[in-house]
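Following this message is one structure expressed as structure tokens.
Every protein chain of the complex appears in place save one, which is left out.
Right, chain A next:
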Amino acid sequence: MEAPEDGEEDEREALKRHLRAERQKRKKRLLEQSSIQKSRDADDVKDVTSIQQYSADEGPSEKADDSVVLSKSRTGSQKGLTSRTQHTHHLDDFVKRRLEEKLKAARSKGESLQDKEASLEFPSRLHSLRDRDTVTRFDREADADRAGRRDSPPPLSTRVRFREAARQVGKGLPTAEEAFNFFTLNFDPDPPDVIETSSRRRQKQRKTTDEDEEHEDVDEDIQEENETQSEEAPLVQTQEDLFVIDQSPQDFLEIRKAEYVGYQKLLQLQSELLFTPSFRTVPTSIKLPENMKPRYLEDEGLYVGERPPVSLTNENILENRILKMEEGKKWFGDDGRIIALPNPIKESSTRPPLFHMEEALDPALQTVYRKAVKSKYANLYIAGAADPEGDYQLDVDVSGLIFSHHPLFSREHILGARLAQLYDQYLTRQRNNLTGHLTDKLNGLRNALRNMLESHSGLNPTQALQQRISEYNLEVRNTRHLRDSEQEKDRTLLKNIVKVWKEIKALREFQKFTNTPYKLYLRRENVDRVSDEQDYEDEILAEVVELEAETEEEYQNKLAEYKKRLEEWKLCRKKQKAKKKKQKKKKKGQAQDDTEGEDEEQDVSESEGPTDEPPPKPEPPERPDLGSIEQWVREKALRIRRKPGEAILIPELSASANITASELCPRAEKARREDVARRSLFTKILYNDKEVSRTDSRSLNTDFRVHFGQIFNLKIVNCPQSISLQVFEEIGSSCSLLAQVFLPVPEPSVVTGSVPLEEFEFSSNQRVMFDHEGVGSDVPLSFEADGSNKQSLLTSGKVSCCVSWGIGDDDVPLAPPISQQPGGVHSGKGHLDAVSYIGASGLYDMKKIGEWAKQSRLDPNDPKNASIMQLLKVASSGEVTAPEYFRLEHLQEEFNFVTDEELEKSGRFRLLKLRNQEVAEFRNYKFIPALEREVTDTVFQEYEKRLKEGEVIDTKEHLDSHRALVAKYLQKIRESVINRFLLAKHHYLLSDLVTEEEIPTIGGAGPGILGINLFKLAEPKRPLKPQRKERKKVTAQNLSDGDIKLLVNIIRAYDIPVRRLQSNKPGQTSHSALQGSIGLPDQIQVRPFVEVSFQRTVLQTATADGPNPCWNEELQLPFSAPNGDYSTASLQSVKDEVFINIFDEVVHETVMNDKNRGKSIQTHIEKRWLGSVKIPFSTIYSQSKIEGTFKVNTPAVLLGYSKEKSHFTNSGFDILRSLSEGTFITLFITVDPQLVPGESVREKFDTQEDERLLQASERFERDAAQRYPDRPCITTVIDLSGKTVFITRYIRPLSPPKELLDEFPNNPLEATPLVARFVSLIPSLPDQVSLSATCDLWSTCDQFLTLLAGDEEEHAVLLCNYFLSLGKKAWLIIGTAIPEGPTAYVLTLEQNLYLIWNPSSGQFYGQYDTFCPLQAVGCLVNADNVWFNIQQYTSPMRVSFDITKANLWKPFFSRTFSHPGLSSIQPEELVYRRTDRAAAAELQDRIERILKEKIMEWRPRQPTRWNRYCTTTLKQFLPKLELIRGQDVAEGHRHELQSLLGDYRISGFPLNLVFSEIRPIIEAVYSTGIHSVQASNVEFALAVYVHPYPNNVMSVWIYLASLVLT
């Protein structure tokens, strides 16, 4: 630095001193504050860092007044400059002044900052205080914690000591002692009592907060400090725990138990990991950039939207969190609050655009305009109108009407009306006094303008002032024009009135009578001539001056314009000239060669010149003629204004003139007057287009005014849509509608008494002409003498009336609420309303709206204008992209991982869904792959195929269209029933869900361990006397494939047919053959074995000998449920049957004579079917075991075999056996493990039965179940529609098909077996299978015959009804039978003998038949009563069927509860369809074809030859068999065949089947095993016969035979 001048030096020194002093002062003030602020960050950091911190402290304190520092440095540099310059002094002065200014500014800034802060802190401190209070109140622990923390920061004094040390460092090198002290001294914390006192002082201060602001400042700071510390404290304290590893490496190897972490501990751990923002208020100073004052836009007058309501706590948490982030401060606005939008809603909506191109748009999406249809009934009635209080009353006051034109008007009337009209106009104008207003306004404006000009006369007018003056001028001009036009109108009106009056007078003069009472007076009002003239002159002068000024201004403008253009022109001209010159020069050069053409050239160029010149020379504007202005103004004034000094004319119209009496009038006029007198008028009042009332008829007066003066009170119920008056004119008896006047529906506030009468104009365009003085209507007429200026007038007039709401007794207006008003109230939106400004059409013009918005200076931030601003924003941004749609989750698309299609495509999800829906194919699908790629499409193939084929009925399967339909119908019923039972199935009992082992009982007979089992230990073991043990039942859910086995124990058989000796003699009788066979005891009669097939598994027993073999063999057949679903419902619907077939093993030995090797014997083993028993699995499942002796279903004819009659008289069975015929087999079948059969649905169904009856039936059944638990007792059943029906309603005599009875016209008894056969031919289908629910539905007979499927109950009911109609005594037996289990049989009484009929087979048994399948009799039912068996025994053999004995049979209806006369639900008569023989024949062919195909299919290795001859023979047998119903087998078949075929070994049999569908037939044929004949030279014969019965019941006969050539 150069040596500066002395003066300068001094000044600089002074400045420096000044600065320093200033800085010290400021520093003192700021020191506490800033140090506290800075120390905040490092409170818990170790001592050493606090020194750095101190030095950092210095920095900011200097920086705090960096404006000062800056200016200082600038002075330095400037000083360097000034030292070299000459005019240093001046500069110095300048600099000094500037610096001082700056200092002042800085100081004031600093002070104001402090002030501001103080004032700011005040409320926030209050907040924090409040917060603190709540915290301490609720959380003691936290309080204590914080109290501790409050002590933790290094005390102030310690820090001061550091600071001193640091300052010493800053001064220069420390002394040795100081250095030693610095590094070794243990800075003890201040004694705690100091802090305590200080804190106590603080608290005291807090209590007396309002006293001193400066105190508060300090207080505040300390407080802040505490807060921030407490926030951060836990974070750092726990850091130590986090990072210290106190486990040795061994610990890592150690295996420990899993540690349980308690909830509290877990919370603690989490709190260590997670940052939980504090919910205390953040001081403003932190949120703002340093040294920034918060700025409040609202105070500055800017519109700030209302912030969305957020709870203070949430806001605090958010703020605390944000502050922890990087650049957290950017989230805060100038006012130190979080930036928030007033409205979170997006400005533009987000619906996808809909393109309006006609082609592109989907026709389905095309908008179709439909006119709004007003609902006829909605809103028609006013709400609450029904109750008496809510009556509404509309008062219609029809005061009268005045015609402004009427056909009966005379000419004078027309003029009179015109005069009256003009006078009215005059009066209204007078009342409004527009001219006066405008004149006043004009004067006011002129004064204002003058004042303005005067006040600013001395000064140069500013831009704004000029603008205003010109605006004023404009306004004055406009007002003047308006006033002038008004004045002109006034003047012309007055002139017109006078003119019309003159015309009237002339007319009266002319026609010599007076028709109208009008009389016009013109009142003169004299004025002070001098003052008036003065005013007039002033006015003209003022106007002239103004006009002059205007014209002058205009001239000036024009002149300026002219000058500008002239300038331009000149410029152009100059250019032109310069150009020309150039051209000339050029030409001169050229001219030397060619001088002759020069002139020419020049001409051309000159002629060219002007074409280049764009503007012609502008004309200077003409100076306006100021003199003419005055003249013009005076002319105008003369025209529109009263002459000065002239009296003011005031017209007054009165009706005082005398009307000439009729006698004095000419005839035409007289006729007119008479016509007038004849007419009368009335009005109708129409409410909602309905006439509600009419006024009295009043005659038309000569003045064409009608006074009604009637008020109509309308009590209304309907909403007022329209109110109208119809004016009628009456001439004599005829009346015609003149006009209709529509009245507006009043607003609810319009109440009677408060509204004046209003006039409503009406007119009619009816053409009326008269031959008298009346002018008529719509007739041209002229008032001129020459007939010119014709005009035609229409009938018109005014009705004066008013409509208002009535007032009730208590001054309540009887008006409906405002919402009821149709149309609604349109209130103007004031001057800011855009629609009123630019018109509705302008709304579509964005530009216009934009202009308007600019002009009206809309506040863009005002929410009221939000929609317009948004519109403008969109419009101004170019194309209209604002989508006009709305989405709830409009970001859904963006956040999707996958599209919908992908989700739908997922095989895994589909599989899961289908399994969940229990779709048949996937019902028990066990494992669904976890990965998408593992799901193959093949899984769905079957399902999709089924879906596709869904509705198509496979006629091939059913062979009969009717049956296909029935199957479909059944399917539907099944679905509906399943749905019905779905709910019921979800009602669980405790035992359904909880499996509980029974508590062992000690010593008792229970099943427990300690019961019988205890004794069993002591019992001697008796292996030869095995005892049955109770098996454990297994519930379905624990099962899987292979767990279940079907156990079939085949014990023995009786009366198996024996082989007949092959006899070549056809004449041999059966008897002799039998004799012969018995006669040869060594001959093998039969070698039977039993084959059991179930679900594709075939097992067979060993072969036994003789017709009464004993096998005693147990066969185990595996069972698998469909789809592996072992649920009860699934098991119930298993349709599989167990086939038990008895075969004869035949061994053929053929001797082969081989010449080379000698004799050899070849043995063929052949099995021949003898008979079968089939038991459905569902029966086994529901019975859990089947035990007994069954009749084997043997074919009627067994070729090569003969039924052996019992000849073993010594056998114990013989007596019983002799009673029945046929083969029997003893079986025991069960399922292992025992399955729990599904229980019947416990659900009460809808019913139409009497409640009393139902209760009685419930009681009856309960009693029965209690006393005889194993006797079935049924009183109520469920019909197909799921309703409970009393059982006796099913019994009603119904006649069997007529064809059946016709067979035996003489003996109806003979028909009985035929009827039974007919019933048995209806296919049997257990309910459980068909409906897959454990419910027993009983269909009525007609339903049964339509469905052609049903279980035993339906068969029994039908049979019983048939028997009753045949005149038998018949009952329904409810009992148990084998193999069906609980079932229904039919009991008949014939000739003192009770017969038991099996309805499913058509067989009947005597009461004492041993082999009767019926095992137990539960109850008997007929149409009148139900009897329950209360005898000791249930077996039919031991039961007495005498129902009259009350000690044996307990009747349901007794004397105490008599039969209420229940009507039957059966139809009166059954309608049968005729037998369709053609269909039967077709069916027969088809079955035959299918069976032949199948048999060939089953023999894939051998050729299958059909013996045609045998087939035809067999075919002949079959109808005969049907005729004898398979009984009474004649041996003739064999003989016949034998005789026909000769050397064949024939074995064969006919099968009789019930036709339901083809599958069972094939199964039956297959199970006979006839196809399995291995002999090479075998031939087959197959014949099918279908015998049709009425109603599509078919009996199918299949004759199968195999022939081996011997």
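Please note the rule applied: a contact is a pair of C-beta atoms (placed from the backbone, for glycine too) under 8 Å apart; a residue touches a chain by one contact, two chains touch by 3 or more; residues count from 1.
Everything below uses one rule, namely that contacts and distances are computed from a predicted model.
S.K.: Name the chain not shown, per its UniProt record: "B9 domain-containing protein 2", "WD repeat-containing protein 46", "Large ribosomal subunit protein eL14 domain-containing protein" or "Eukaryotic translation initiation factor 3 subunit I"?
M.R.: Missing chain, UniProt protein name: "B9 domain-containing protein 2".
S.K.: Among A:N896, A:S1435 or A:S1454, which one touches the chain that has been omitted from the display?
M.R.: Of these options, the touching residue for the absent chain is A:N896.
S.K.: Considering the complete complex, identify which of A:N916, A:N1156 or A:Q1248 is in touch with the unshown chain.
M.R.: Of these options, the touching residue for the absent chain is A:N916.
S.K.: Just the residue numbers, please: which parts of chain A touch the chain that's not shown?
M.R.: On the side of chain A, residues 889, 891-892, 894-900, 902-903, 906, 909, 912-913, 915-916, 932 touch the unshown chain.
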